[in-house]
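What follows is a short report on a single structure.
Removed from the display is one protein chain of the complex; every other protein chain stays in position.
Just so it is clear, A and B label the chains in written order, and each chain counts residues from 1 on its own.
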Amino acid sequence: MHLTELAYTQLRRKLDRSELSCEKLVDLYIENIHEQESLNAYITVFEDNARQRAIEIDNRIAGGQAGMLAGMVVAIKDNIVMKGVPTTCGSKILSNFVPPYDATVIRKLLEQDAILIGKTNLDEFAMGSSTETSNFGATRNPHDADRVPGGSSGGSASAVAAGLCCGALGSDTGGSIRQPASFCGVVGLKPTYGRVSRFGLVAFASSLDQIGPLSQTVSDNALLLKSIAGYDPNDSTCANVAVPDYGSFLQQEVRGLKIGKPVEYFSQGLDPEINRAIENVLESLARRGAEIVEVSLPNLEYAISAYYIIATAEASSNLERFDGARYGFRSAGAKNLEEMYVKSRSEGFGPEVKRRIMLGTFVLSSGYYDAYYRKAMQVRTLIKNDFDRVLEQVDCLITPTSPTTAFKLEEKLDDPLQMYLSDIYTVSVNLAGLPALSLPCAKDHQGLPVGIQFIAKPFDEGMLFRIADHVEGNHTC
Amino acid sequence: MTNVNYEPIIGLEIHIQLLTRSKIFCSCSAQFGGVPNTQVCPVCLGMPGVLPVLNQNVVEYALKLGLATDCEINPRAQFARKNYFYPDLPKGYQISQFEQPFCQNGKIDIEMGDFVRSVRLTRIHAEEDAGKSMHAEAYVGTDETLVDVNRCGVPLLELVTEPDIRSPEEAAFFLIHLRQLVRYLGICDGNMEEASLRCDANISLRPRGETGLGTKTELKNMNSFSHVESALNYEISRQYQMLSSGEKIEQETRMWNVDRGITESMRSKEFSHDYRYFPDPDLVPVVVDDDWIERVRRDLPELPLQRKKRFIKEYALPEYDAKILTEDRAIADFFEAVAIKVKDKKAASNWVMGEVLRCLKEKKCNIDELRLEADSLVEIIQLIESGTINSKIAKSVFNDVIESGDSPKKIVKEKGLMQITDHDAIEKAIDQVLQAHPDEVDAFRGGKDKLMGFFVGQVMRATDGKANPKSVNVLIRKKLSGS
Partner (left out) sequence: MSISIHKVEKIARLAKLSFSQKEKENFTDQFNQILTFMEKLNELDTETVEPTTHVLDLQNAMRGDTSKTGLSQDEALDNAPRSKSGFFSVPKVLDKQ
């Protein structure tokens, strides 16, 4: 097996025993990145910095003082800022923007001696489900280059799946970590809202956004979450809740656990192959002593509408700062202030971002606020109440991550509503602020990965790791 | 100048810049007047990825002002985004409060000589200030606008009144009262010229006896109390003329042009604003419980009106004195520090209202910048009370203290300013004066009593002002009548 296909836990053993050096490891990943440039997973690669840092980390490992992630080569979605290197959000409007500060998650990764290898491609401002709307071109799915990797964290998912890094950070506003993880056959976690600091994540929809890890294995994912989670005084919405040792949830039994199967997730529109894959997992869990119960989330069908109203409203406001005045792209030849604003924004944003800004501006505008925005916020309450009620009865919910496996490039690009509908299984989790993890559980007849989604109570990521690790260990695909 | 048929209906919106060390949502300095774009960080520059964190003192200050103006304190306040594009607004929205401000439904009573005007307060909310953009071609020199972000994020409280004010004079009194209040509370320096207090006004006229409201105009750009009064007066006559000639008032914003002494319409092609307010998802609610409110209430300083009443009662001062002394909290503190240590409270009042205030005016400074400790003034008053110096000498000692910072006792001793109470010494001086002016002595004896003042003056001069004037008087009379 190629070294870059190994999980971090295995690599770390080799590093600690000096059977492998970080320097060598970084070279292997860089080699892979060059070989698979056509995937277009990265926007920026820090070859020199990563090599230099690898030498430092090798010394630290030799000195016995290495951090939790020593030598883990991690890729960062390019909507998370790092001091001194460009952050683009996949948008022309952020051309040449070099942030003067680090996101909290970056600081935490560096504190644990991770090696940051590059910034990954994404849908422009994380608005999309296919990583096709980036100003830097579409990213491709390593399982089939004619297909999308999912989105918006498609660069991160593709990079992990193709061995272009060991783990990655993505961001999830309506499924942007879980859906690409599902399409690319990797593990992707959206933590509880408030579990991980958003400081330094370029906001799409502030009340829904959350940074989370993508990895090859559940245990790597648990390790990454442990290192980035926790209270941050720079983020008022980040909760002061102790971070457990997620490793302790691994390799546990599932006997006695109560698992909910929300009937609404298994209705029309679900690919029968995916349905079968999920049922297989449920059966296997039942065989191992878990109790499977059918539950109902009656307001689920309203989730997409509520989500797109709230997300676009917040986005329209969050994206007002991109005005050509202080950073990023300014249209040449604007003769007055109004022209600078309108030209810079019209030339700087792509069509999907503009569409969402327009929708969001509309739902917040005078005369429409109550009918759309306020209404959506109320429906959000109903959806959250549904989950609260159901999660009182069960330890975890199991659903498909996406109604389909990876679709073809450009298949849905011209039909925004169809694209929005593909987020059906993921957005409600963001509305309710819950943690959810997507795990590869099968392949369809075309060899494309199928993802299964686990949803737990707030701050109960440990439960997700426990069940996902169990399924991973007993369900090779 | 108002016609008796119409009464002005005035409401004010006042921005109060808070005296916090740091900005409202980041740790940059909130100090006034730094080098452009040096009191900035990614947060107040509105860089991608940043998040606001609320400065606790902003809440404390809002509660102070709310409690001092009889407001209801909202148990759950929330910040909201006000969305619009402007170069001095880096995020494209201002973080303010909309549906859930910190304080609501308050009241400020204004004493207007013979009556009290009660002005209801709609709300007090907190928000961030914008940056500064400079358009003036004279300064910029080209067709560009220059932006300084330093002021961006400096905390403001916005206080909005109901339309309860009925004259420009009342508006000015309201502002004077509010300035005094925020200074007492220590939450704002109250300086209108430096824009620490900014006032916009809404004004309409309505026929007397009616209860509805006419179309109002909003007045801006008034940066002193007298501007507010003048602008309102101008607007009253403008609206009156229009109404009486049957024209309609247009609801609009008008700028006060101080040079021309008129208000001017801000005719703008821009369509009416739609700020698209919504709760800021980046900031969690501020929950103010009873304990918090009580703690702030306990720490409130004595307010001007209460203090005035107490001064009248406790120090037996005339109302006039008490009013002047309590206008400024620091002056009132100074007076009290003196008054509690001297027997003659009225003397303390006279000194503070007279010499001390004169000095502050001349030097254009605050009392804490003056080289005068309360104890020094106590010493001066005590030196007079004990007869060590007379009041004329006392004034020169006072000036010496201000210049040198030395203690009054030391000055009196070193300069030998002790009052001459020794009758022999005074008599000797009198004899000399009388001998030197035989003609005047004769005239006095001939009935020209007015010359008494002349003799006293001469004797005081001969003793360098140190003789006790009373003794001088008695002794001269005795000498001139006796021999």
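Of note:
Note that in this section a contact is a pair of C-beta atoms (placed from the backbone, for glycine too) under 8 Å apart; a residue touches a chain by one contact, two chains touch by 3 or more.
A quick note: this is a predicted structure, and the numbers were derived from the prediction, not measured.
Touch with the chain omitted from the figure is made, among B:281, B:304 or B:408, by B:281.
Residue in contact with the omitted chain (choice from A:120, A:152, A:361 or A:438): A:361. Shown as candidates are B:146, B:337 or B:370; the residue that touches the absent chain is B:146. Within the whole complex, the absent chain has one touching residue among A:28, A:334 or A:413, and that is A:334.
Contact with the chain not shown here comes from a single listed residue; of A:239, A:282 or A:413, that residue is A:239.
Residue positions on subunit B in contact with the hidden chain: 20-22, 26-30, 35-42, 44-45, 53-57, 59, 76, 78, 85, 87, 134-135, 143-149, 266-269, 271, 274, 276, 279, 281, 283-287, in rising order. The chain not displayed touches subunit A at residues 96-98, 100, 193-194, 207, 233, 236-237, 239, 299, 301-302, 304-306, 308-309, 316, 323-330, 334-343, 345-346, 349, 354-355, 357-359, 361-362, 365, 371-372, 374-382, 384, 416-417, 420, 431-433, 458.
Going forward, only the chains that are shown with their structure count from here on.
Centre-to-centre separation between subunit A and subunit B, using Cα means, comes to 56 Å. By the touch criterion given at the top, residues 42, 45-54, 81, 83, 85, 87, 90-93, 145, 147, 149, 274, 276, 278, 281-284 of subunit B touch subunit A in their complex. Listing the residues of subunit A that touch subunit B in their complex gives 80-81, 87, 89, 94, 97, 99-101, 103, 198-203, 205-207, 233-237, 313-314, 316-317, 319-323, 325-327, 337, 341, 361, 364-366, 369, 373.
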